[in-house]
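Only one protein chain is missing; all other protein chains are in place.
So that you can tell them apart, the chains are marked A, B and C in the order they are listed, and the count of residues begins at 1 in each.
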Amino acid sequence: MTDVAITTLPPAPLHAFEIWSDPHGVAGRFAAAFGADLPALGTSVQAGGLTLIRYEPTVWLVEGDASTLAAVLGDDGALTAIGGGLVRVRLSGSGWRELLSYGGQFDAFAPTFAPGSSAATVIDHVGVRLWVENADSCVAYVPASFGAALVHFWHEMAALVRA
Amino acid sequence: MYQIDCPHCGPRAQSEFTFDRPVEAIVPPDAAAADALQALYTRTNPMGVDDEVWRHTYGCRAWLVLTRDRVSHAIDAVRALGPEALS
Amino acid sequence: MSRYSALGLLRGAFNGQKHWQPAWRDPEPRKSYDVIVIGGGGHGLATAYYLASVHGVRNVAVLEKGWIGGGNTGRNTTLVRSNYRQPQLHNLFEFGLKLWHGLSDELNYNVMFSPRGAMFLGHSDADMAKLAELGDAMRCDGIDADLLTRDQVEKVEPLLDFSRNARFPIEGAVIQWRAGTARHDAVAWGYARAADALGVDIIQKCEVTGFVRDGDAVIGVETTRGRILAARTGICVAGHSGHVAGLAGLRLPIESQTLQAVVTEGVKPMVQSVIMSNSLHCYISQSDKGGVVMGGDPDNWPSYARRGQPTVVEHAIAQAIGLMPALSRLRMLRTWSGVTDMSFDGAPIIGPTPIDNLFLNGGWCYGGFKATPASGWTYAHTLATGTPHALNAPFSLERFMTGATIDETGVGPMPNHR
Partner (left out) sequence: MSGPSRAPDGRENIRFTFDGKEYLARPGDTLAAALLANGVGLVARSFKYHRPRGIMAAGVEEPNALVTVGLGGRAEPNTRATDVFVHDGLIARSQNRWPSLSSDAGAVFGLAAKALPAGFYYKTFFGPAKLWLKYEALIRRAAGMGDAPTKADPDSFAQRSAFCDTLVVGSGPAGLQAALTAAEAGDSVILVEQDAALGGSLLVDPDPALGADWIAQTIARLRELGARILLRTTAAGYWDHNFVTLAERLAEPGAVPSHGFAQRLWHVRAGRVVLATGVIERPVPFTANDRPGVMLSRAVRAYVRRFGVVPGQRVVIATNNDDAYLTAQALREVGAEVVAILDARTQADVPAGFPVHFDARPVAAVGTLHHLTGVTALVGGRTVAFKADLLAVSGGFTPVVHLHSQAGGKLDWNEAAQAFVPGAIAQVCTSVGEVIAPLPAPAVVPAGSPKKSFVDFQNDVSLADIDLAWQEGYRSVEHMKRYTTLGMATDQGKLGNLVALQRVAQEQGVTVPQAGLTTFRPPYTPVTMGLLGGPGARNAGAHVRRIALHDRHDALGPTWQPAGYWFRPRAYPQPGETLGAAALREARAVRGAAGLCDVSTLGKFEVSGPDAAALLEIACATRVANLKPGRGRYTVMLREDGLLMDDGTVWRLGDNRYLLTSSTGGADRMAQHLSYIRQVLRPQMRVSVVNVQEHYAGLALAGPRSSGIIAALTGASAPAHMGVVAAVIAGVPVWVLAASYSGERAFEIHGEATAMGPVWDALLAAVKAAGGSTYGLDAMDLLRIEKGHVVIGAEADGRRGPYDLGLHKMLNPAGGFVGAAGLTRPALTAAGRHRLVGVEAIDGAPIAEGAMLVAREGAKVEGHVTAAGRHVLGEGGIALALLADGPDRLGAEFLATSPTRGMHTRVRVVSPHFYDPAGERYRD
């Protein structure tokens, strides 16, 4: 019925980029440095070799070499490495939204959940952060300790849904 | 399974949220001991509407205040609580 | 009161069972009573019964806003046990358990108390040490508790999953053989009938809407059936404790939450005892009609709605099937909810309030049914004498402010974490 591939991606440098003061100043410095706006909640931006995905009101997940962001933040926030704790799992193929409908209460088919969107939710009791890479692919950032269990769940569901 | 309209994320299922306490039970750490204990240990527990602190723990992790009816379960309002950058 | 007996039933076979009298009267409220008990659940009715039978206080009214036994008495999973770690709790519940063992005879009403054993499963050596500690604490206070090995558990409950690769392997259990289940409705009805026979007025469809005050004291209640005065008034309304106490201007260390339960279609016997697991937060037993009765964690947010959240129950069922795989093809017949009075240490409150002549019995969280006789007995003592009995003295309302809390699970003052 549907087609979906589940791929565990290699570790990548990931940081939490948190702003605690002068958000507009930080946004201005970011725009000046990267030629793009800091993404709003539930969206992402790719610029300067970085992917910034905003999952929280004050926190962005940064994938890539984040060292250049320290200057953007100045004294208005902090960067903290978190890449050791997250496994990236790519769900690709036309069936990824269908697969995400299993084991959770998240509307993966919502028109607003379009390429570039992000959302955090719970799948099969595991808190995951989702990022729509493109129409045919979604990346899930999964707590590393649950990674194997959730990947197993997805494989099991995908096989049964496909059947 | 409520639908909670997170001011940051939009409508989401209750399973992403956790209830923490009624707003009346927020105790500042520097409150006088007697006041703090009163706030901690006595509750209005109304059979009706109350303002409650919830957290979108498995979503955007932000804290919210829900105005919720404890009999009908209708949620009249949701507002953000806490710092919000670029909001 | 027409006495219940097998002979009476046989006699009824020849007269169409026409000789049975109403189990209780349906009296009009009088102007005043010695004691008013607000709440016609098991606890309130037991209180009235012991007031009349133990203390000779018979000028008593039980005021029930709906129908007796219609709250948590008729909505629980019927477990009766005294296997608590904290001495104040196990002593209180054990006092009750002793009463349970003679209750059908005492009330001349078969409450079907069935001492089929209640076990906590252990899933690791560390669990087993904790369970042994529980058993040791009980045994040192003269309460029965035995450790079971894995093989012994299997003899009692062969359908549990004993495979070594089970997610929560079974290493053993602590069992209280004298614990078990009872027929919940019968407890309310039996106490009501016995109390009524001693002169207690059980007044249904009578909702308390306010308190009559004389200075610092409560001297009666306003109800949907008029003003009723009393020398002493006892609140005994479980999940509605906060609401009723609020009518007197009291704020309590109690929040109301929903607790759901589940029963399956009836099948032939498959669960012999009461199975509990602290690691899994679910409990399983089987009713006399054959339905497997199950419960789990409460819905962890305040509610008075008696309407639960389905995924909470689904999670409890997942856990139960994890323990006992053969449950999978049974069907859930019904799910229902009660409003629990979650106190801020998980233990009940039985005693005076800051308002003269007003007393409180509440905060039973999700564990009140088993305490029905003990709760009624101690509350009756408190209402009759004005002071708590040694058994309920630790369960004062002041303990939260003084710090003498009685916290079985060690969770602290957040009832929604309990």
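Structure notes:
By our rule, a contact is a pair of C-beta atoms (placed from the backbone, for glycine too) under 8 Å apart; a residue touches a chain by one contact, two chains touch by 3 or more.
Quantities reported herein were computed from a predicted structural model and do not represent experimental measurements.
For the chain that is not shown, the touched chains among those present are A, B, C, taking the whole complex. Considering the full assembly, C:115 is the residue among C:96, C:115 or C:242 that touches the omitted chain.
The residue from A:3, A:18 or A:136 that touches the chain not shown here is A:18. The chain not shown here is touched by just one of C:198, C:217 or C:326, and that residue is C:326. Touching the omitted chain from subunit C are residues 4-6, 8-10, 12-14, 16-18, 20-24, 26, 66-70, 74, 87, 100-102, 104-105, 108-110, 112-116, 123-124, 126, 129-130, 132-137, 139-141, 145-147, 159, 161, 167-168, 174, 180, 183, 185-186, 189-190, 204, 264-270, 280, 286, 288-290, 307, 309-311, 313-315, 317-323, 325-336, 399, 401-405, 407, 409-413.
The set of subunit B residues touching the chain not shown comprises 1-3, 13, 18, 20, 26-33, 35-37, 40, 53, 55, 57, 61-63, 72-74, 81-83. Touching the omitted chain from subunit A are residues 11, 16, 18, 20-21, 59, 75-78, 80-86, 101-107, 109-110, 124-126, 143-150, 153, 156-157, 160-163.
Assume only the chains that are shown with their structure count from here on.
Mean C-alpha positions place subunit A and subunit C at a centre distance of 48 Å. Once the centre of each chain is set as its mean CA position, subunit B and subunit C turn out to be 30 Å apart.
Computed from the mean C-alpha positions, the centre of subunit A lies at a distance of 26 Å from the centre of subunit B. Residue positions of subunit B with contacts to 2 or more other chains are 1, 15. Residue positions of subunit A with contacts to 2 or more other chains are 105. Listed in rising order, the residues of subunit A touching subunit B in the complex are 19-20, 23-24, 26-27, 38, 40-42, 55-59, 77, 104-106, 112, 119-122, 127.
Partner subunit A is touched in their complex by these residues of subunit B: 1, 8-10, 12-13, 15-16, 57-62, 80, 82-87. Interface residues of subunit B, counted against subunit C in their complex, comprise 1-2, 14-15, 18-22, 37, 40-47, 50, 52, 54, 70-73.
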